[in-house]
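Have a look at this one before I ask anything.
For this depiction, one protein chain was excluded, whereas all remaining protein chains were kept in their positions.
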Amino acid sequence: MKSAFRQSMAWLHTWVGLLLSWVLFFIFLTGTVGYFDDELDDWMTPETPSFTASVDESMPIVEQFFATKGAELKDYSVSFPVDRTQPFLTISYRDAYNKRQRVKLNPYTGEELTPRATAGGQTLYRMHYRLRYIPTKIAYYIVGVATMFMFLALITGVVIHKKIFKEFFTFRRSKKPTAWLDGHNLMSVMSLPFHFMITFTGFLLLLYTLMPLIMNVHYGEGKEGRDAFFKEYFSRTSVKAAGINEPSLGLEKLLERADKEMAGKPIAWISMSNLGDQNAIFEAGSIHNNLSDSRDKWVFDANNGELIKAQIGHESSKSFYYVLRSLHEGLFASTSLRWLYFLTGILGTGMIASGMVLWTVKRRAKAIKNDGGSFGYRFTEGLNLACLLGLPAGIAMYLTANRVLPVELSERALWEVNSLFITFSVFILVAVAKAIGKKADSAWVSLSFLTGFLYALVPLVNAVTTEHNLIFSLLKQNWLFVGVDAVCIIVAMACFILGNYLNKLFNVRIEEKGISTSADFKRGHAS
Amino acid sequence: MRLVLDTHKVEVINRTLLAVIGGSAFSILLCLCVSLLLPIEKMHAVAWSTMLVFIVFPVVVMWSFNVSNLKKAVSFLSILVVFFAVANWLLLTTGEGL
Partner (left out) sequence: MIVIFSILIMFHALLFLLLSMPKYNKQVPDFPKKDKKLESSFRLVGYILLFTCIALLIIDNGVGVGIAWVCALLTFLGSFVSLMFAFNQTHIAASLIWLPKNIFGVISSSAAYFYLVGYTLLITIFTVYF
């Protein structure tokens, strides 16, 4: 009975793992890169420096800005550059025509900053749950289904790994298919808590889109039901202007009050609504330090400075929900923990990648005997290869495009993203064509080298088009640019090592058989 | 690539249908019932039961692929689905604001 259970779970694990592995690989890689979304935003606007300034340091500029604006602004919000999510002093307001305006300022000189239009790290991160080129709602469903498949793959993976604790540290590197299995297991077992967390919390982030039924039963159908629930649950209340004039306390005094209430936490943002009215509201918030403060804000009456509500922490299901959301998004993470999140994400991406490779390696021997294998096998191998190398190559091209596309090009942000997918498509076409033509081996080698080349190109293009090349950045201790260059170089080296290794692996087999032709799938020798 | 519907493939398709359709129906109805019965604030009941769906559903999926007698499994799950559907209808029509 036990072994039948394990067998059925093993079957389920392989299939749920494989069928959506390409989507999951995409989600995982873009999500992992997304942990550095703000850093990549800064990297992709190299001519605009990023600043760090506290509220006190920035206030003169803020006041100067409002003084020059002339007309009394009724609603505005200011974000101060106190952490990685805010590189500039940003002021959002509604202008005389009631249109939303946002201006980015140097917090010390008040000079307006105009960074180049770029998709930035933000777009890469958002693709992680919105995908691209498809309507958002459909993307949410695809991502939701993929997440469910991954959740099932994780659970069944644990169930089938009999001796999961006894074999906790096992990695047999020399025995060929076993080495891949051990590698897949190692990456998966070690990062299991992380992956259960990421997958389940991924569900929670799309919760009411994927599963609106219970909410609709209780709160009413369609959009109204949804709005009613969200208003109550997420406390989205906005107060309308009463139409009665009343002077506000003034920004300086309000900030003092906020400082006192926030007990030493640095003010990260403030917002003012209905300024000059009886119902004027002043809100302030801080940076994220732990798992429960992602929605914390302090709400004051702007006219007498009284604290209306300190919206800190949550109750019951909201506490559970927000703690898990924070774990997924990692917004609270310090730089070192953020790197750990990134590396664990890479491990997870490796887990998915090795699962894909394991599937083909296991079936390789049989496929070779059967004249290259069925069409399904060859197509899958081509697609695996295209995904594993094509998406990373696309990301390298995305970074290069940011440097190469002219600044004046309209829609350059869109074209940066398009270049990622154009590269990806080229890889897919080449890989699948070669795999179906039984030349998958040569595709593996050449595409590995190509990806390595594209990654090596990024620091070079960076050095040519900006003044932030590796040497200068090291000297100026500009760790952002050092970091991106370093990661690109490391990935390039890894691709070259992989290409070399695969080249030797495939060619050795041919020499063993005594036939000297180019790496040909059909003649490869099963290990 | 010839698509031959042998017994194995039919079994797989049947179990998949049981898992997906039966599983969704069962988990949604069970969790709806839970949300109607939980003696806490409505919005929190909705939140907890919606999150519960994502735990119940994988369990049902795993169960559908593991159970040995498929016909028994289908009837068992159908009975449960009907039971919870009726329970929910009763709770909704009679116990407004439970």
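In this document, chain identifiers A and B correspond to the written order of the chains, with residue numbering beginning at 1 in each.
Following the convention adopted for this analysis, a residue touches a chain if its C-beta (ideal position, glycine included) is under 8 Å from a C-beta of that chain, and two chains touch if they have at least 3 such contacts.
A quick note: this is a predicted structure, and the numbers were derived from the prediction, not measured.
Taking every chain of the complex into account, the omitted one touches A.
Considering the full assembly, A:Leu291 is the residue among A:Ile142, A:Ala228, A:Leu291 or A:Val461 that touches the omitted chain.
Here one chain is not drawn; of A:Tyr97, A:Tyr133 or A:Phe169, the residue touching it is A:Phe169.
Checked against the full complex, the candidates A:Tyr141, A:Phe332 or A:Trp415 give a single residue touching the omitted chain, namely A:Phe332. From the options A:Met127, A:Met187, A:Leu420 or A:Leu470, the residue with contact to the chain not on display is A:Met187.
For chain A, the residues touching the absent chain in the complete assembly are 166-173, 186-187, 189-191, 193-194, 197, 289-292, 323, 326-327, 330, 332-333, 336-337, 340-341, 343-344, 347.
Here is the rule we use: only the chains that are shown with their structure count from here on.
The mean-CA centres of chain A and chain B are about 32 angstrom from one another, to the nearest whole unit.
Across the complex, chain B is touched by residues 4-5, 8-9, 11-12, 148, 151-152, 155-156, 159, 200, 203-204, 207-208, 211, 213-215, 217-219, 229, 232-233, 315-318, 320-321, 374-376 of chain A. If you check the complex, the residues on chain B that touch chain A are 1, 28, 31-32, 35, 40-51, 53-54, 57-58, 61-62, 65-66, 68, 92.
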